[in-house]
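Take this structure first; my questions come after.
With one protein chain withheld, the remaining protein chains of the complex are depicted in position.
Up next is subunit A:
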Amino acid sequence: MTDYVHYTTGEPVLDTKAPSGPIHERWDKRRFEARLVNPANRRKHTVIVVGTGLAGGSAGATLAEQGYHVVQFCYQDSPRRAHSIAAQGGINAAKNYRNDGDSIHRLFYDTVKGGDFRARESNVHRLAQISVEIIDQCVAQGVPFAREYGGLLDTRSFGGVQVSRTFYARGQTGQQLLLGAYQALSRQIAAGNVEMHPRTEMLDLVVVDGRARGIVARDLVTGRIDTYFADAVVLASGGYGNVFYLSTNAMNSNATAVWRAHRRGAYFANPCFTQIHPTCIPRTGDHQSKLTLMSESLRNDGRIWVPKAHGDTRAPNRIPEDERDYYLERIYPSFGNLVPRDIASRAAKNVCDEGRGVGPGGQGVYLDFADAIGRMGRQAVEAKYGNLFDMYQRITDEDPYEVPMRIYPAVHYTMGGLWVDYDLQTTVPGLFAIGEANFSDHGANRLGASALMQGLADGYFVLPATINDYLARNPHQEPVTAEHPVVQEVLAETGDRVNLLLSVGGDRTPDSFHRELGELMWEFCGMARTDAGLRKALERIPQIREEFWRRIKVPGTGEEFNQSLEKANRIVDYLELAELMCLDALHRAESCGGHFREESQTPDGEAARRDDEFGYAAAWEFTGTGTAPTLHREDLVFEYVHPTQRSYA
């Protein structure tokens, strides 16, 4: 067995920034206690923002509005293309416009419970408070949310809640919110307050005298590797779901920025908390390059079922009503088809494992709109979900108005990420992580329509307030230049890594390694995990890594547009991150949210938490490639929402 599993335990990690006192006063208190930077002094400070999704785009725009000099990066050709754009369903906010009993406290409660009691209460409460401001901000920017005939905003329901608090723009909410942030950012670019570097990828972090002072990045067009310096660095580079190769992430979404930051001292928290989304289009073959999500909003009106009989191969419309098992409605009568994602995914896996799955390979369940079409009429269904139905038809060549959709769970989101305190600062002073890149708000399972909320809360409201405090306390940092020995060292390491990738000249493509790693992770660190399986994966990953460096083939040179080199370089980091994910999953010998350990389940097969042993966030410290990391626990305290066995029955 590899030595990697013998991790050591270090000092607990403390969130020193979270104020005490009544929870609804904490954010106000923190904002008041945080120091400010005089407007005239702000332009003397440079802040680097990596990523232009909802978190990065909104942060860059807001920091620039405040007067900071922002230097921003994205690997895409335009900041408008960040993968937040693909979010379909909506954004939660405790507006209570429906008068259906919603409140900030209820959104807070639902999110802590939905996250299976593995998130920090203070952060979640702040998120719920800010949610209402986000909607105001986005409307002011001209985001065209869906409206009712009276001209007011429409809402719908998402999983894990019993109110209607999800604001949406047809099936393209992420696109519309992102374009709002992108437009705000564009205004600042035009004003000269943001220096935008598209097609530029962060490859490493520069830490000088214990503080984050810049990044190393590669211009993806010319291949030039350069350094950029600042007084603080903000990572908004998204999640790491692409470790699994097949996921709903964009093809180029990657973990390099967060992983390199981790290697430079930022703790990585709860890496095993990955979200498997229940409603994705099943894969069709080995050529599959990505999986496509069908929005959770479809579960408002679609009914999920499989045949009652094993191996029933009849066409769905030939299976009579009494031979169908609407298993979510049966097992969870009060939430029905709108149970949280982790529960819906696991239930789908269970019925497929029983041999009742449908479609090729039995890896699918039906999502049926026949009842909804009968009740509301085809036109109403089309108005609500038209673009999703079109997308489904394009991909599968089946008409979901006539035949039920086939869906299956797929990797979608990562709740884990860089450990941050209440100020969203990592364990490296001056390094902040926002949006999906951090671990902070969703615990072990994220509720639908909460990612957009968190990304925008972090970028528009939280970070712009908290980063002031850091900059005010560190007003005169020594300027760093490219000649600094630390910078030279980081630059040389990056150059060496790129050159090594180009020089191996082996016989396997980057994609072949990525697929191999992804399949291994899906099998052993996917929807259900076991001690034995995780140990097997931990045995295998170093072997793949060794083979990678022996057999990788990257064509071309480093001084040009080279997409194979980009891929290979990202896989280097996946091969290390995957190992930490498996170790985290192995050490957490309980089930919670999206992390399901087969050894830890209730008699009826639900996730059984073990709060006494695992009621903490696991923050890992890097000690070297393939060397056992150090675990730092952050104990989670629940003062307002008492942890119980989650029940959606």
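FYI, a contact is a pair of C-beta atoms (placed from the backbone, for glycine too) under 8 Å apart; a residue touches a chain by one contact, two chains touch by 3 or more; residues count from 1.
Here, contacts and distances are computed from a predicted model.
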Next on the checklist: Tell me the UniProt protein name of the chain this structure doesn't show, selecting from "ABC transporter", "Tat pathway signal protein", "Peptide deformylase-like" or "Succinate dehydrogenase".
Outcome noted: "Succinate dehydrogenase"
Item to check | Among A:273, A:305, A:366 or A:460, residue touching the chain not depicted | outcome: A:460
Checklist outcome for this item: Missing-chain contact among A:28, A:100 or A:148 belongs to A:148
Item to check | Among A:94, A:161, A:184 or A:358, the residue in touch with the chain that has been omitted | outcome: A:184
Item to check | From A:48, A:71, A:104 or A:169, residue that would touch the chain that is not displayed | outcome: A:169
Item to check | Residue among A:18, A:47, A:61 or A:243 that touches the chain left out of view | outcome: A:61
Item to check | Which of A:114, A:198 or A:302 contacts the chain that the document leaves out | outcome: A:198
Checklist outcome for this item: Missing-chain contacts on subunit A, rising order, are 58, 61-62, 65, 76-81, 83, 85-86, 95, 97, 133, 135-137, 139-142, 144-153, 169-170, 172, 175-176, 179, 182-184, 186-187, 189-190, 198, 221, 248, 250-253, 284-285, 287-290, 292-293, 391, 394-395, 397, 460-461, 464, 507, 509, 511-512, 553, 555-556, 560-561, 563-564
